[in-house]
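Shown here: the complex without one of its protein chains, the others still in place.
Labels A and B are assigned to the chains in the order they are written; within every chain, residues are numbered from 1.
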Amino acid sequence: MRYITGKTKLALLILTLILLAGILAPVIAPCDPLASDLGRTLEGPSREHLLGTDNIGRDLLSRTLYGGRQSVLVALAATSLSMALGFVLGLVAGYFGGGADFVITALSNIFQGLPGLTLMIAAAGILGQGVTSMVIAIAINSWAGFSRIVRGEVMKLKQESFVDGLKTVGACHGRILFLHIAPNIFGTLAVVFATRVAGNIMAVSSMSFLGLGLQPPAPDWGVMISDARQYFRQAPLLILAPGLCIVLLSLSINMAADGLRDWLDTRRDSLEIT
Amino acid sequence: MLEVEGISKTFVKGIIRRETVAAVKDISFCLPDGKTLGIVGNSGCGKSTVARILTSLVSPDSGSIRLDGEDLLWGGRKIFRARTRKLQMIFQHPESSLDPAKTVGYSLEEPMKIHRMFDEKGRKERLARLLELVDLNQRLLDSFPHQISGGEAQRVMIARALSLEPRILILDEPTSMLDVSVQAQVVNLLKSLQKSLGLSYVFISHDISVVGWLCHKIAVMQDGCFVETGETRKVLSSPRHKFTRELLESCRLSQDGCTGGSYPANQRG
Partner (left out) sequence: MNADIEIQGLNVSFVNRCCVTPVVTDVNILFPEGSITGLIGESGSGKSVLGMSILRLLPATARVEGRCMYKGRDLFSLPEAEMQKVLGKEIALIPQNPTESLNPVRTIGRQLTECVTIHEKRRKADAQKRRDQLLRCLGFHRPEQVSNSYSFELSGGMNQRIVTALGLMNHPRWVIADEPTKGLDAVLRRQVYQVLKEIGGSEAGGMMVITHDILLAEALCDRLLVLYKGCVMEQGKGETILRHPAHPYTRGLLESLPENGMHPIPRADEKKTDSGCRFYPRCPHGSKACGQMLPPETVLEDGRIVRCFLYA
């Protein structure tokens, strides 16, 4: 029996709301997120500006609504890229073993050993500023996790006799790897993907906060927090609103990922009676 | 006729301190068409390695395998593919013999796809006939491996092996994970298939009583060698080698068994 728990439903609801807000931002945002009004800076909540304004008089609500768009997209792109890389390398390492496995495992150990943020800062520094380089930097940082998990799963599946069975009916390595082993890993991979997306949204925000990712005046949560540091005492909402969004988004993705894992894990519910 | 001559295999363990383990030492036998050879031995005696060598999952260090005088061992990809059609294998664990992410129907059809046998429609017809042959319901085609029982899975595996029209089936402990009544069904199925299709079997097992029931010839294996071979009846009634005697004795457990053959035949319902 498959079912979805209440906790997962709540997570999915929050997640949908945040994503919808991002997608529909151009329609529902009351103001232009970039339009500044130097006459009305650092205002508190009012009827025109429901969450108030920032240091150069931009509408905080509109900026917060827009703020998730780019970081989510960048995080999705980076996670997809790192998953593709880790998936292929993990499959090769786990299935063929030997020298290929040795090299790939050594590489992934090195990358996992390096501190993530430093690695990303270094990569972004070498590649220069911009969205593309940020995607690449994050992918470099997170492929190793995927490759390790894929490798482990492949090595486990390789022991099952259906793989031997396929060899004895004449199936080639490509067929076994991509038509049979890979689909059995997709479930696990989906969960890891979801968890990594959450982590990578944080990474995008951190990089933007440090000035290495998205650049001001772009409406992005990381950039917004970075800009608002000095005005925290006068207008705490400037940091609280985007900060809360980051936390809620990551949390709901993580919780949804947990739910997804339970849902995919069909065998956990079947009772074995002997 | 399958002729196996002087097959050996040594595994190397460890990277720095290399240890060699001789799994199979100089094994030879021949198997006439339509007959069954039983290989019995304890766990770890190398009997599964023999099966894996026969089906090319492991390549031997030396020796030859010939089917009707044709060499099956050394050769390119073409020979390998031809061989997979003549020699098929059934594994010990029926539950893990099928890809859990694919339907039974997909797994059954796949070997025919790989070998480009028939067109789409022809394959579907053949699937239906194969299921009939192993006495399975057509509904099974759409189910997933975790939804079917061990006995059913083993029948599916037999049907899949048969789809390639093999001459020889290698059966690696096909019933050791099944209940006795299911084991009886599967063994009887194998027997009737042998009669109708003229298949030869290499039946690997640690259960000497099943081997005695199914096999024409028997080979007793210990530490990678055949220590005794011969007609099943002769080997079981007057074992020559010490290990065969030990094996037979262990099966019996105690001397005064009452199910061991003495269960009166007229009681059968």
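Definition applied: contacts are C-beta pairs under 8 Å (C-beta built on N, C-alpha and C of every residue); 3 or more make two chains touch, one makes a residue touch a chain.
Just so you know, these numbers come straight off a predicted model, no measurement behind them.
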item: Hidden-chain contact residue, picked from the options B:66, B:86 or B:206; value: B:206
item: Listed residues B:65, B:218 or B:247, member touching the removed chain; value: B:247
item: From B:71, B:165, B:179 or B:231, residue that would touch the chain that is not displayed; value: B:179
item: Identified contact with the non-displayed chain, of B:187, B:202 or B:219; value: B:187
item: Contact set of chain B toward the excluded chain (per top definition); value: 42-43, 135, 150, 176, 179-185, 187-188, 206-210, 212-213, 246-247, 249-251, 253-254, 257-261, 263-264, 267-269
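The rule is simple: only the chains that are shown with their structure count from here on.
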item: Whole-Å gap between the CA centroids of chain A and chain B; value: 49
item: Chain A-facing residues of chain B, complex; value: 52, 55-57, 80-81, 84-85, 87-89, 91-93, 96-102, 107, 110-111, 114-115, 146, 157, 160-161, 164
item: Chain B-touching residues of chain A, taken from the complex the two chains share; value: 160-162, 164-171, 175, 180, 183-184, 266-267, 270
